[in-house]
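Below: one structure, written as structure tokens.
Note that one protein chain is taken out, while the other chains of the complex remain in position.
Order of writing sets the chain letters: A and B. Residues in each chain are counted from 1.
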Amino acid sequence: MKLILVIDILGTIAFAISGVLTAMNKRLDPFGILIIAFVAAVGGGTLRDILINSPVEWMLNLTYVYVIFGSLLFAVIFRKRLGYFRKSLFLFDTIGIALYTIVGVEKGIAAGFHPIICVALGTMTACFGGVLRDILCNDIPIIFRKEIYATACIVGALVYFLLLKTRIPLDFIVIISGATVITVRLLAVYFKLSLPSIYRNDELE
Amino acid sequence: MKLILVIDILGTIAFAISGVLTAMNKRLDPFGILIIAFVAAVGGGTLRDILINSPVEWMLNLTYVYVIFGSLLFAVIFRKRLGYFRKSLFLFDTIGIALYTIVGVEKGIAAGFHPIICVALGTMTACFGGVLRDILCNDIPIIFRKEIYATACIVGALVYFLLLKTRIPLDFIVIISGATVITVRLLAVYFKLSLPSIYRNDELE
Partner (left out) sequence: MKLILVIDILGTIAFAISGVLTAMNKRLDPFGILIIAFVAAVGGGTLRDILINSPVEWMLNLTYVYVIFGSLLFAVIFRKRLGYFRKSLFLFDTIGIALYTIVGVEKGIAAGFHPIICVALGTMTACFGGVLRDILCNDIPIIFRKEIYATACIVGALVYFLLLKTRIPLDFIVIISGATVITVRLLAVYFKLSLPSIYRNDELE
């Protein structure tokens, strides 16, 4: 329980800081940076909660709000040195999408949806904050263009449902499927994998 | 009943393929294409269901999900030859907006809203998927810029309400107002009609 809370907060920090960095890159003013940080951190969960018609989580539990404010302050003050933290940030972010995926899947199951929809909800929880961040900054969302990112979430969510059919206890299922997301993502970045291109060379230009 | 299901599925196919084509045009990766196809096909209905606080349809009925996956596969495999299908696609799309308009109007009536709001809900159901598709691909939504598209939906929805005041049975009202959407759209494309420009020539440039 405690562990999940810690990981959840680390994930929120990573997502919020990714928002701050994107917003500062576009030279937004402090208010703009706050909004982008917020949207990046809670956007995915908000969409999920609206779609399953459940109360929006960050509106009820202020921990998220405080964590986002703290991350914003930290990122703005140490913006010159965020390069040093790049690896930690990447790790938080990866752990973050793993946890967010599982939270989304479990909320979907609790609300009685079909596994395919739950996989979509998990992926959405993990990825949609980044999509909104990029739309607000007027970019094509990065996850549509490169990197195995959403794919890692989908694979992890599928593993979750496969294991549900076994007798493995739920705690282990959570750990294994979370670890799957993290492993797929790390391997993809380490080996510079991306989804196979569907465009042949002669189609490029 | 059967007929409406068939038309609904044809409409979903047309919208999904329009998403695939837009996304491939922007050279998105396979995951990006999937999302854009999905959003183009179910975005309008999702917004409608959220606004009227009704369960989101594609989350309960997986037919849409399967149809979208199938369309995606088809469009990616035959992408070189989609030119041959352009006319069929255009027809599906036109039938699709006609049906989506009526579904939206009827859902609005069932939820007890004023006719004006129902017309808006019908038009939104038909058009908002395309708007989201264009926003995610970082374009100004095409329906804001050219073609009588939304206008055809509005006209069809208005015809629906006019006929409701007569003694014409509901089945015929559905058919006539759907046919109105299709006719307005076909005539507009055939005669290259667009809404009268409100910009005078001397205002251009």
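In the analysis below, a residue touches a chain if its C-beta (ideal position, glycine included) is under 8 Å from a C-beta of that chain, and two chains touch if they have at least 3 such contacts.
Owing to the predicted nature of the structure, the values given are computational and were not obtained by experimental measurement.
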item	value
From B:Leu60, B:Ile77, B:Ala110 or B:Ile140, residue that would touch the chain that is not displayed	B:Ile140
Those residues of chain B which, in the complete complex, touch the missing chain	50-53, 113-114, 116-117, 131, 135, 138-141, 143-146, 150-151, 194-199
Contact set of chain A toward the excluded chain (per top definition)	23-24, 26-33, 35-36, 46, 50, 53, 55-56, 59-60, 62, 65, 76, 79, 135-138
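Following the convention adopted for this analysis, only the chains that are shown with their structure count from here on.
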item	value
Chain A-chain B separation of Cα centroids, rounded to whole Å	31
